[in-house]
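For this view, one protein chain was removed and the others were kept in their places.
The block that comes next holds chain A.
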Amino acid sequence: MGRKLLLEHINVPGINTFDVYRSKGGYASVEKALKMTPEEIVEEVKKSGLRGRGGAGFPTGMKWSFLAKPEGVPRYLVCNGDESEPGTFKDRYLMTYIPHLLIEGMIVSSFALGANTSYIYLRGEMMPQVRILERAIAEAKAKGFLGKNILGTGYDLELYVQPGGGAYICGEETALLESLEGKRGNPRIKPPFPAIAGLYGCPTVVNNVESIAAVVPIINEGGDEYAKIGIGRSTGTKLISAGGNLKKPGVYEIELGLPVEEFIYSDEYCGGIANGKRLKAVVAGGSSVPILPANLILKTINNEARLMSYESLSDGGFVSGTMLGSGGFIAYDEDACIVRNTWNFARFYHHESCGQCSPCREGTGWMEKVLHRLEYGHGKMSDMDLLVDVSKKIEGNTICPLGDAAAWPVASAIRHFRDEFEWHVTNASEATSRNYGIAHYADPLKIVETA
């Protein structure tokens, strides 16, 4: 059994209420942190080695230490709860079942950053979570953990929940800030980074829900203790949201460094592939990371066991590796059609492109059209090279990483499953495509027997 730092009490009845949460040791980190100096808290987070859990994996403590501190200007902490990356649903789970953990983390983090007003930005579809958090905030405020003069220390903090309007791009931090200011979610050109000029032009830190929640055990146990969990530079625990053709899909808290094979096949986690099928491919960190065939997700190119960590998953670069990303883990069984899935991803990125940069606006639509014709039996053998070419022209040529996120799944699917695309050119038809994406082709070499 791995250690649980975030989800330890998730099954306790009533843990979503203040009293039960408090009885399980909740809000202890606030009492401890308010006796420390903000610099000491930042130091603990630095020592913990915590890396941003939203996908980019940038060290949180370092991000905090970049925050500009001019006199007389407010500073803001904004929690990024715009969870829209396909495959990722851990933040929704955390906020639904244990909302006070996020609020506790927000109080400690806001104090460390010197923010007196903080916002939790949620995607608009999460209206139930907006209500859950607002109720929890009211409870915490009634008990003196929010508002004026928190616990008599003289520190003031107001915390608000802000719903978005349904746009994946608002998960990008500068697009999120634009949206929070009541505008379209068009990412800003950086620099200046939000740490210098963020919300309303003031110094701002934007952190993922899980990163902020992780601050609670870091303060409770100390940064050094937290850093002992995990492997190498991948410290601590991570929430993995597992979906797709798995026996037991759901949200799991793992210690970083867990072997991928154990995560997929052991009963403690996903329990193997559903319906006794075999594993064909995995998207390990949300739709934007490269897809890997089964043999490469279980073992690296050097035949070492692949681990759930930032380093091990990216071992081999984009040729034979992928990324931990946001921890959105999608498993595909032997019946899943990679071409149809790639088209599905391309449609998603075309739909969600903000349209600001031409390579992304035009390129994502172009890729979607070509993949659609491949899936529906009108493709050409030259289409695969065309797709790789278009993806290369998008990658790295846009203001924000959405362009890269759109290009990687397409390029990697063709890299690893080119034979399946070719099969579609010669064999697929309108009729087979209406079969809801059941595979028409499977390469036995890429498929792994269920344990």
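Throughout what follows, contacts are C-beta pairs under 8 Å (C-beta built on N, C-alpha and C of every residue); 3 or more make two chains touch, one makes a residue touch a chain; residues count from 1.
As a convention for this text, contacts and distances are computed from a predicted model.
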Which choice in "Spermidine Putrescine ABC transporter permease component potC", "Nitrite reductase [NAD(P)H], large subunit", "NADH-quinone oxidoreductase subunit E" or "succinate dehydrogenase" gives the name that UniProt lists for the one chain left out? "NADH-quinone oxidoreductase subunit E"
Contacting the left-out chain in the complete assembly, out of A:16, A:29 or A:179: A:179
Missing-chain contact among A:144, A:165 or A:317 belongs to A:165
For the chain that's not shown, point to the residue among A:26, A:203, A:230 or A:244 touching it. A:244
Against the chain that's been left off, what residues of chain A make contact? List them. 74, 83-89, 91-92, 117, 119, 123-128, 158, 160, 162-168, 179-185, 200, 241-245, 249-251, 283, 287, 328, 330, 332, 336, 340-341, 344-345, 348, 351-352, 354, 436-437
